[in-house]
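This report refers to the structure that appears directly beneath it.
Note that one protein chain of the assembly has been removed; the remaining protein chains are unaltered in position.
Moving on, here comes chain A:
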Amino acid sequence: MKNITDIASSLDDESRIQNEPYSKDRSQIRGWAIDANSKNDPTFPMRQRHKESTKNHDWQRPSLQAVTTEVLHSNERPNLTATFGTASPPSGLSGTIRRFAFKYSEGKIIHWLALLLADRVNVLEGFGSDLRKGYAPNILKERGTKAAWKHNPDAVVKKVIIGVAILTSIAIILNRKQKKLACKNN
């Protein structure tokens, strides 16, 4: 078993403090475990630690699923899990962004922001793939507008009015800008 100094020196870390091996004989530590109280376990009932050893990685891994498609994995683990999903492998621009995201650990905000960005790009790619298949997505149907109309028509009307108002204001602003530009050019 590696001791912590080996692990520390194998890490790409700036800290180079020399540590004692952690597998030290605990009987040498005065008072070790004298107040241990298994009843004072706030993790109960989620954990049932007493039943099992909690040594790291001492389990016999299940059979490993064959990798037949690109599967990204968190860099906080050394490998893939024994099984994984194969839905929608990374592809296109969103795939490139996802690969970038997975260079960062789960603790880094950029990991998640990049994934969210990829998700939005992926929506546009989804339109593209629908159209390539000769399928024009029925967005009203996909948004469940029929049900919304049946049970809450007021909200649908409100949404339409807000939508039209936003589009009209954008049109007016663009129109004004164009006129201004036209005046300047004259």
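The definition used in the following text is that a residue touches a chain if its C-beta (ideal position, glycine included) is under 8 Å from a C-beta of that chain, and two chains touch if they have at least 3 such contacts; residues count from 1.
Everything below uses one rule, namely that contacts and distances are computed from a predicted model.
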Among "Glutathione-dependent formaldehyde dehydrogenase", "Ferredoxin--NADP reductase", "Aspartyl/glutamyl-tRNA(Asn/Gln) amidotransferase subunit B" or "MoxR-like ATPase", the UniProt name of the subunit that does not appear here: "Glutathione-dependent formaldehyde dehydrogenase"
Hidden partner interface residues of chain A, rising order: 42, 45-49, 51-52, 54-63, 65-66, 68, 71-74, 76-77, 79-88, 90, 94, 98, 101-102, 106, 109, 112, 115-116, 118-120, 122-123, 125-126, 130, 137-139, 141-148, 151-152, 155
